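What follows is a single structure, and I will ask about it in a moment.
What follows is chain A.
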Amino acid sequence: MVPLENYLVLSAILFSLGVYGVLARRNAVLILMSVELMLNAVSLNFVAFAAYLDPDKITGAIFAIFVITVAAAEVGLALAIVIRLFRNRATSNVDEAATMKW
Partner candidate 1 sequence: MNPEYSWLLAAIPAAMFFVIAFAGRYLPRGGDYLGVAATGASFVLFFALLPDFLDVFDAEAHVLAVAGSIEWSTIGDFELRMGVFVDPVTVVMFAVVTTVALMVNIFSIGYMKGEPRYYWFFAVLQLFVASMLMLVMADNLLLLYISWELVGVCSFLLIGFYWEKRSATEAAKKAFITTRVGDVGLLIGILVFWKETNTFNIQEIIHMAEGGQISETYLFVGSICMFLGAMGKSAQVPFHVWLPDAMEGPTPVSALIHAATMVVAGVYLTARMLPVFAVADHMLLIITIVGLTTALLTSAIAFAQTDIKKVLAYSTVGKLGLMFVALGSGSVTAAMFLLMTHAFVKALLFLGSGSVILGTHHNQEMDKLGGIWKKMPITGTTFFVATLALAGLPPLAMFWSEDELFAAAKDEWGLWALALAMLAVFATGIFMVRLFIRTFTGQPRDPHVYEHTRETPAVMTGPLVFLCVLSVLSGLVVFHGVGTALGFPGGISEFVFQHEPHRYEIDWALAIPSVLVALAGVAIGAFVYWGNDLRRSTALANAQPRAYDLIRNKFYFDEAYQYVIDRGVLGFSYLTSWFDRYVVNDTGVNGSAEVTGYAGSVLKLFQTGRLPNYAMAIAVGVIGLALAGLWLRG
Partner candidate 2 sequence: MTFDEAQGYVVLATLIAPLAAMLILFFVPGEQKTAVRYISLFFATLMLGASVYIFVAYQFEGPAFSVEGHGIQMEFKRAWVENTAFLGPGGITLRLGVDGISALLVLLTGVVAFAGTLVSWKLDYRTKDFFLLFWMLVAGVYGTFFSLDLFFWFFFYELAVVPLYLLIGVWGSTRKEYGAMKLTLMLVGGSALVWIGIFAVFNEAGLGTFDMPTLWAAGANGTLSPEFQKTFFPFMVIGCGVLAALWPLHTWSPDGHMSAPTAVSMVHAGVLMKLGAFGIIRLGIQLMPDGADYWMPALMVLGTVGAVYGAVAALTQRDFKLISGYSSVSHMGYVLMGLATMNSIGITGAVLQMFSHGVMTALVFLLIGALYDQAHTRDLKDFGGIGKVMPMWVVFYSIAGLANVGLPALSGFTAEFHIFVGTFKTYPLFGGLAIFAAALAAAYMLRMFAIVFFGPFNPRWSSLKDMTPHEYMAGALLIGSMVVMGVWWAPFTDRVAATVTLLPGMTS
């Protein structure tokens, strides 16, 4: 069988890639996508833990459902804001949305 650690490492890789994406990208939508990657890693983690360590109540899986729900809502809201930004400034590049600083 595939041990738990494999899932965890896979999740870690996805999470780190997501973090890389958030840090490296400058398109708001891409950043959002990277965040989704991270959230998926989290879900994977939860489900893996639930399946291996908490098979009776699988709280982790339930948590994952909440995470997915919230993530979906977050995407919707964030995209609305990106669209708003695009309307206001004709860009979705976050580096250009840097009027406020210091």
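Just so we're on the same page, contacts are C-beta pairs under 8 Å (C-beta built on N, C-alpha and C of every residue); 3 or more make two chains touch, one makes a residue touch a chain; residues count from 1.
Picked so that all candidates are chains of the complex that A comes from, given by their letters.
What you see is a predicted model; the values in this text were computed from it and never measured.
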Candidate number, among 1 or 2, whose chain touches chain A in this complex
1
Taking the complex as given, what residues does chain A use to touch candidate 1?
19, 22-26, 31, 94-95, 97-102
